[in-house]
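Okay, so here's the structure we're looking at.
Apart from one protein chain that is not included, each protein chain of the complex appears where it belongs.
Every chain is named by a letter (A and B) in the order it is written, and numbering of its residues begins at 1.
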Amino acid sequence: MVCLLTFYEQKRSWFADLNPITKLYFVGVMFLIPFLTDNLLILTSYFLLILALAYSSKIFNRFCNTLTRIILPLLILLFIMQSLLYPGGEKIICQIWFMSVKQEGVIFASTIGLRLLIVIGSILVFLITTHPKDMIMALEQKGVPSAIGYIVLSTMQIIPHMEMMSKRILDAQKSRGVEVEGNIWVRAKAYLPVVVPLILSSIAQLENKVMALECRAFNAPVKKTSMVDFTLTGADRFVRIIVILILVAAVVGRVASLWL
Amino acid sequence: MALVELKDLSFKYQLADEFALKRINLKIEEGDFYAIVGANGSGKSSLCYAIRGFIPHFHRGDFSGEVLVADQSNSQRKLGEIGLDVGFVFQNPFSQISGVAMNVYEEVSFGLENLGVAKEMIAHRVEEIMTLLEIEHLRQRNPYNLSGGEQQKVAIASVMVMEPRILILDEPTSQLDPVGTEQVFKAIELMKNRGMTIILVEHKMELISYFANKVAVLKNGELLLDGPIQDVFTSPVFAHSQIKPPVYVEVNSELKKHFDYCCEEVLTHEQCTALLHSLKQRSAIEK
Partner (left out) sequence: MKLVEKVKQNFTMMSLLLIPVAIGINLVGGAIAMALKLPIYLDCIGTILTAVLAGPWVAVVAGALSSVVATITIDPISLPFGLVQIAIALMAGYLANKGLFETVLKTIISGVILAVTAAVVASPIVAYLFGGVTSAGSAFIVGYLLATGKELLNSVFTAQIITDSADKILSSLVVFAVVRSMPERFKIKFRG
């Protein structure tokens, strides 16, 4: 079992097999195009595109579960807040008790909500179909400094370990008499005796870690061997072109709508 | 020419009051299994750091004298270059884990990847070292989930796969249980049998007398004694070392007070047992 904190699910599909950078092209475009339009229909179609992609990548269930878990509470709060309280809203759709649902609020909430779904959704599709190590190695091949890749990967391995350590420290401090139940001041005072030892013990190891890494030629001024091959396939080129065309179309559409 | 030579080496850490190493002169020949012993704080780790170049390149302070590895002065080489000649295994198995390997196979390959070695060569060397150190069964395991002894074996493999000329081990078993200790010493034995030049800092004197051919005794940063282990452990100066010799040496010196026999070398379990047998037989004959 690998102790890695990630959304990744190993399912082969045409999308998952693409070069990670190609997938990032897709994510990048999906970051930009929702902000080039206010049209709710267009935004909805973008989101449906992402859903279709998730389906054809065989990750539909996991995608929907995760997306719901992450965004649904936010969306609910957003809709409630903005439909009822949108500042300056005048067109009233309906009345609930003493509160009135304003059309501008609903539209605002829908726009924001769809944009969030598109942006977060595209990131999720990427994360569920790409192993973090593949992503980092592809980026390193493109010139991202290997130190960055090292930092991200080793952090992902450290986190489960740190969480376990924090639980141990919490238990140890509880048995020493630190109070963790009670009012907010009591609980806040318990924070330092847990976090400070965690930080100090993690940092104490750093000196040894630096020396140990040096002993593995970490700082060697040569190009590191890449254990995986990332040549671009025809599918990669195709997807990249399509995705760029979508972006261009969106930009043109926006410029056109501003002119007319 | 000695593989490692320390000439008048002195060093004081940046914020320390005392010198950690005082005018050390030492020669280590190729193929030696050199043990470094001494009380805590006597400078054993500092000595190892100096051979590897961590002093003065990583630990700053007052440095004087010279450290020559393969006839080149450490002060004039980069840390990475020295690393090609000198491998180092540390006390703490956990902090040696790279943090970017998903399994032991990748962990062992890590150093070679950093050196830009070709893929096929990496595969070949990793397989070879994993077979030699008997850790093939661990290849898919996550390094973080191994026992301390297994982690140290992986650390040794990860360093040895880079084919250094010298292997330094700084108290590799002090954080391990007896099972782990045994595993690590088996691995060290395999390295010794390959003719590796090994420098081992250890407190377990009986294991030292089994493996090492030479030993250096440090006290308060000074080199008290050095040379072949028989000479060092039986030297009268050793009594000042603040540490105990292997138990067999003590048994031998006690027995010499009561029995008359000449200079038996008693450093290992087997030699001690043989001596006791021969003394028992002599007693039986004399009766």
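One rule holds in what follows: a contact is a pair of C-beta atoms (placed from the backbone, for glycine too) under 8 Å apart; a residue touches a chain by one contact, two chains touch by 3 or more.
Values in this document were obtained by computation on a predicted structure and should not be read as measured data.
**Q** Consider the whole complex, including the chain that is not shown, and state which of A:Met137, A:Val194 or A:Ala220 touches that chain.
**A** Spelled out, the listed residue whose C-beta touches the missing chain is A:Val194.
**Q** Can you tell me which of A:Lys23, A:Lys209 or A:Arg240 touches the chain that was removed from the display?
**A** Of the candidates A:Lys23, A:Lys209 or A:Arg240, A:Lys209 is in touch with the missing chain.
**Q** Out of A:Ile33, A:Leu78 or A:Ala217, which residue would touch the omitted chain in the full complex?
**A** Considering all chains, including the one not shown, the answer is A:Leu78.
**Q** Out of A:Thr44, A:Ser166 or A:Ser226, which residue would touch the omitted chain in the full complex?
**A** Answer from the full complex: A:Ser166 touches the omitted chain.
**Q** Considering the whole complex, not just the chains shown, which residues of chain A touch the missing one?
**A** So the residues of chain A touching the missing chain come out as 5-7, 70-71, 73-74, 77-78, 80-82, 85-87, 108-109, 112-113, 115-116, 120, 123-124, 127, 132, 147-148, 151-152, 154-156, 158-159, 162-163, 166, 170, 180, 184, 187-188, 190-192, 194-196, 198-200, 202-204, 206-207, 209-210, 213-214, 219.
**Q** Give me the chain B residues in contact with the hidden chain, please.
**A** Within chain B, the residues that touch the unshown chain are 13-15, 99.
To be clear about the criterion, only the chains that are shown with their structure count from here on.
**Q** In the complex formed with chain B, which residues of chain A make contact?
**A** Touching chain B: residues 1-4, 133, 149-150, 153-154, 157-158, 161, 205, 208-225, 227 of chain A.
**Q** Per the contact definition, I'd like the list of chain B residues that touch chain A in the complex.
**A** Contacts found on chain B: 49, 52, 54, 58, 79-80, 83-84, 87-88, 90, 92, 94-96, 98-100, 102-103, 106, 109-119, 122, 142, 144-145, 155, 158-159, 162.
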